[in-house]
Structure formats: structure tokens, C-alpha cells
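Note that this complex is displayed minus one protein chain, with the remaining chains in position.
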Amino acid sequence: MSYIAMTTGFILILIGFYGALTNRNILRMIIAFTVANTGVNLVLVAVGYMRGRTAPILDAAVPVTEAAARIIDPIPQALVLTAIVIGVGVTALMLAFVYKLYATRGSLDISNYTELKW
Amino acid sequence: MVDWLIHLAALFAGVAFLLALTRFIKGPSAADRVVAFDVLTIISITGIVLAALTEGRGIYLDVALVYALLSFLGVIVVARYLEGGF
Amino acid sequence: METSDKAESGAHNQVILFTTLFLFWIMLNGTLAADTLLIGALASLSIALLLPNGLSFFTELQDTPQALVAGVRYYGYFFKELVRSNIKLTAIVLTRDLPIQPGIVKVRTKLKSRMGRLMLANSITLTPGTLTVELDGEWLYVHWVTVESTDIDAATAKIVSGFERYLEVMYG
Amino acid sequence: MTDLMTTMSLLLAATTIGAALMAIWGKRSLPIAILAAGLVSLLASVQFLLLAAPDVAMTEAAIGSGLTTFLFFFVLGRVRGGSND
Amino acid sequence: MIKRLVVLLLLAGIGAIFMSLLLGYTPDNELNLTARYYAEHTAQDIGAANIVTAIIVTYRGLDTLGEVTVLFLTAAIVGLVLAQGRQQNSQRSQRKLPESGELLQTGSLLLTPLILLLGVYVFVNGHLTPGGGFQGGAILASAILLMLLTDPMRHFSHRLISVLESISGLIFITIGVLGIIYAGGFLDNRILPTGSLGQLFSAGVIPIIYSFIGLKVGAEFSSMLVNLSETEGS
Partner (left out) sequence: MTMLLDIIGGLLLVAGTAFLLFGGLGLVRMPDVFNRIQAGTKATTLGTLLTLAGATCLQPAWGVKLLLIGLFLLFTNPLSSQVLARAAHRSGAGKSEKTSIDRLEEDQRKKP
């Protein structure tokens, strides 16, 4: 199962990069970035998965004494949690700039913004 | 017996998922796709309940509550967008 | 006079809202431990104070025994209709040439309370072949999969009155 | 029982990739692309749950699929009416 | 066309790297050393049932502090960027917006308190169930979003949101510093007794920290949403 999720994650990253590099509309580029972001998270969580084990939360189903033998690796999960929250922060920032660009220039096409091109 | 029934239920849910996905891919207008999105979210709730049953972990159900909220808010956001409400 | 009345009903509403939220909290946690109840009371109280005009399921519910009986019978009727609507839908979907004749009809409701109207609209949406599209004053616009009658009174009798009978007693 | 989970995971993987292709394919309108991106997040979230990571699943559902999509629609409501794409 | 070819070549290269990563990956059968330490010691040391929460709040509490700071900066920058546009045309043109309808208004009044309470549940129980401050904060912000959708012209007090945000941040830091004084170090959770596993009042100070993180994150997301919704449509 970790192979399935990992392959999906890698393919999502590739799809996201392709979309971000070929689309000319800024909003579409941001959408492609979120897709790639999801793919990275999927790969990271898949690395921590172990077959036949369960979630790292101790309760009646997983007593403390058996914890080390029953749970999966909690560290990638903690990292991905952080990554998702930062991801939405970055997306919000990009969207705010898109709004600003549109308000000043009235266009979403990246090829109209040539000031920084060289 | 029960395992077999759970498998059958999962099969039905999977077919329903694929049908709703067909509508999501085809559906001519944005409203059609939102309906399909809503149905997909709710089928995912069923999927979560089935996963919780097979794993025997009741804590997964908290995620299902968040999904119910998500399906509601997602539809309302798109509906208000279609109306031009914000 | 009127303002004090309003303030009183506002406080009354907040008490009801607090009770509902507290009940919701207990159901969420699934325990009756003292610490859980303490935190829950605190959270419910602050939310009830923060949203003074929030509604709850029990707001505007009449506190008469008839209302209780009507509530029980309403839910019985509601689930019966829900199952019936699904069976009807299944029958339509499985028929090859889709025997539908959709249309949007206009019906009238007598209900005045906000919760009653919301419940009515929700019930109509979940019952055989009907979907509330718009609620405007006393008029409800209902999408009907198989239009049986376009006359306002006849459609009202078919769609609305079954639920209205109970909801009128429950919410007034 | 694990074979059931594996089958669900495979189905989710295939549909996730399909939805991702829909999200970046430039010929569809923007609201549909955003909805498809939201669907990618949603399916990934179920995948996280199957990978025994309920914390991550909840975060992805509430933040990745929920808030991000809503922010996109807010901005889209602001910028529409200009260049049509 | 050349550009698309270059892109495809680049993606093929990245894909080859991914392929080799995938082929070289062998799943572990045992937890590695760090994970084993967390799995064995969390219950006694921290007292939190959810090991992910224990890692986020205590073992790697500084990461979370940084994360919250990044989020704060993001919200501040979004507010700044969007506020510039508002000053230029300060007379706020009353856009004609369609009413949201009675059903949505009643439903919003009914559901907003419940959604807020769900958010509170998620972050208060962060150490017992999946969930925690970030998820709970997002759910709180969803309730604000529902209010905004019901009445787009509704005015939210920016000052209230920012005061809530700063106070929550301050309390978070204060608790962290108290950890240096009364326990082993910065953000050590053992200022309060760790209690017994599975109770709401357990895991020392984790529920308190996560509650304030939840309020802070909720306030930050809400300020982003409110700022975006107060901009002019063009």
C-alpha cells in the first residue's frame, strides 16, 4: 500500500510541475502548485507506513505496552501536518498577490507581466 | 459472514464512487460537478466508517465529522459563487 | 415594554442555545467525566454569549405535551417518507426510459417560526420527488420530479400538508 | 481484511491521478479546475486515513481541501469579469 | 513549442529520479530508533495518547512555534497587501449583492454555534483523538466563513481578531517560558501533572497550549478570509 501511495504522490508531483510550467494563467499555476504540494505530502506519509500496523494513537485498541510493536512511524505524520498548514499559508499569500496584480493591471496572463523578464 | 457483507458494502460504495466520478468528469455545468463533489464527499464518509470497522479504531470517526462539515461548506461556497454572492 | 420582552426572549434563547450546545458536547465526548463537563460548560457558555441570536434545534419549540407527541409522530412520518422517496427514486432510476416530468410548482405554507420553516423545507427536500428551490414569504417553490398538479392548493395538499400538520403543533 | 484496504487504496490512487489531470488541463474553466484540485485533496485525505494517519487526514480535509478551495473561490469571485481565462 | 519540449525533458529527468527513489525504497519492518523512542516513552514522559500531538507540541515544540510565526507573518502580509488597495478607493462602493435567502440565514444561525463547538472539541481533545490546534483553528475559521457567506456585508471587528490572536500567542510563549522555570526546559509540558492516560486533564500543559494554538490559528485564518472578503470586486 505504501508503494501505491508513493507512486501516486510522485505522479501528482509531476502533473503539478507540468501544469505550473505550461499554463499561462497565474491562478492555474497556483492550482498546479497545490496539486504538487498534495503529492509531496502523500509521498512523505507513505514513507512512514508499515504494513499491518495502525495509527499512532494509544487507546483501548492499542495499549501502551504493545505500542512499539503496533504503531506506525509518527514522525513523518508530524512533519506533514506542519507542511500542510504552511502550504495553505503560502497559497493564501500567492492568492493575495494575484488579487493585487489583477487590481493594478487587470490581467491574469503571466506573459503580460514582463518587467522582470530579461 | 459479516466480513463478507462488509466487502459487499465496500464494493457497492466503490461502484457508487465511480458513478459519481463519471458525473464529475462529464457534468456539463459547474453546478453538476458540485453535486458530484458533494456525493463523493459523503461516499467518503461511508468509506471512512468502513475503514474504521475493518481496523477496529473508533477514533477515525472524528475525521468523518470533519468530512460532513466539509461537504456542507464546499457546496455553499460554490453555490454563493455561482449566485455572485461575494 | 416591547424592548424588555425582546431582551427576555433573547436571554431565554441563550439559555436554550447553551443547553443544546452542552448536550452536543456530551455526545461528542461520549463521557460524563467531571473535567469534560467543566470544559464543555465553559465552551458552550462562551459560544452562547458570543452569538446571542444563534438558533438551536429546540428554539421556538412549544413546551406543551402535544408538541412532544407531534414531534415523535413527525419523526416517524419523516423516516417513512424518506424510505418511500428512496424506493421511488430507485424505481425511476432503474426504469429504462426515465418516467419523469419535472417542473417547479408553487405552494403555500402557514408556518411562521424560522425553525419550523427550515424544518419544513428540509423535510420537503427529503421526501418523494420534491426539492425546495426557494422560500419567499409564505410561498415555497418546489421542484417536483413528476408534476402531478400545477394548481397551488392541490399541490399544497400533496406536498406540504403532511408535514405542516405536525410542525404547526411543534413550532407554531 | 488488508486486501480490502489495498483495493480501496488502488481505486483512490487511480481517481486521484484522474482528478489531478482534470485540475491542470487548461481547457476547462477555472471553477472546475479549482473543484478538481479540491477533489485531489479530498481523495488524498482518504488515502492518508487508509495509511493510518488520521491526524494528517483531518488536517488535509479541514485545511487542504476546505480552506484552500474556499480561498480560491473568494479570489476567483474578485477577479472574474476581466480576462475570461 | 520548444518551451514545451524543454518542460517535458525536465519532467522526464525528475521522473527518472523519482523512479530510482521508488525502486530503491524498501519498507521497514521495525520502527527506527527515534520512532521507537517516541513510541515507548511518550506515555510515561508526556502522558499524551496521541503520539503525533506529543511530537508536535512537546518534542518538537520549537518547530511549532516557528510554524505559528510563519502563519502569523502570512496573515499579516495578506492583510497588508490587501489593505493597500482599500486605502486608494476608500469610499466603499455599495455593490449590489444577491441576498442569501431565508433558508441559508436560518441554517447559518443554527449551524454556526455547532461548528464553533466542533472546533473547540477538536483542539481541546488534541492529545486524545486525531486533531489538534491547527485543525480546530481551521474549523473555527470555517464558522466565520459561513457567517461571511450568509451576509457578505457583515462587519467583523479586526481589532477583536487581532487582540485574540496576540493574546493567544503571548500565552503560548509564556507557557513555554514557564517550562524553563518549573520544568526541564522551554515548552516542557510537565508544569502540570501528566495525569493518567486518556483523561481530558492529562498530558500536562499540552491541552492548554493546543487550545491557544487553535485560537491563534483560527484568528489568523479568519483575518485572511475577512481581509479577502472586504476587498472590492473588480
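By letter and in written order, the chains are A, B, C, D and E; residue numbering begins at 1 in each of them.
As a convention for this text, a contact is a pair of C-beta atoms (placed from the backbone, for glycine too) under 8 Å apart; a residue touches a chain by one contact, two chains touch by 3 or more.
No experiment lies behind these values; they were computed from the predicted model shown.
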Exercise. Please provide the labels of all shown chains that the missing chain touches.
Key: B, C, E
Self-check item: Residues belonging to subunit B that touch the chain removed from view
Solution: 1-2, 4-6, 8-10, 12-13, 15-20, 22-23, 27-29, 31-32, 34-36, 38-39, 42-43, 45-46, 49-50, 52-53, 56, 58, 61-62, 64-65, 68-69, 71-72, 75-76, 78-80, 82-84
Exercise. Using the touch rule from the top, list residues of subunit C that touch the missing partner.
Key: 24, 27-28, 30, 82-83, 85-86, 89-90, 92-94, 98, 100-106, 118, 121-122, 125-126, 129-134, 139, 141, 143, 145, 147, 150
Quiz item: In terms of residues, what is the contact footprint of the unshown chain on subunit E?
Solution: 98, 101, 103-104, 107, 110-111, 114
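The rule we apply is simple: only the chains that are shown with their structure count from here on.
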Exercise. Please give the intersection of the contact partners of subunit A with those of subunit C.
Key: E
Quiz item: Relative to subunit D, which chain has the most distant C-alpha mean position?
Solution: C
Quiz item: Of all the other chains, whose mean CA position lies farthest from subunit A?
Solution: C
Practice problem: Please work out which of D-E and A-D is bridged by more C-beta pairs in contact, and write that pair. | Solution: A-D
Exercise. Between subunit A and subunit E, tell me the centre distance in angstrom, where each centre is the average of that chain's C-alpha atoms.
Key: 15
Quiz prompt | Two or more partner chains touched - positions in subunit D | solution = 5, 50, 52, 54-55, 57-59, 62-63, 66-67, 70-71, 74-79, 82
Quiz item: Residue numbers in subunit B touching 2 or more other chains?
Solution: 55, 57, 59-60, 62-63, 66, 69, 73, 77, 84, 86
Quiz item: Can you name every pair of chains that touch?
Solution: A-B, A-D, A-E, B-D, B-E, C-E, D-E
Quiz item: In the complex formed with subunit B, which residues of subunit A make contact?
Solution: 54-55, 57, 59, 61
Practice problem: Quick one: which bits of subunit E touch subunit C in the complex? Just the residue numbers, please. | Solution: 101-103, 106-107, 109-110, 112-114, 116-118, 120-121, 124-125, 199-201
Quiz item: Tell me, which parts of subunit C touch subunit E in their complex?
Solution: 17, 20-21, 24-25, 28-29, 33, 35-36, 39, 43-44, 47-48, 50-51, 53-57, 114-115, 117-118, 121, 132, 134-136
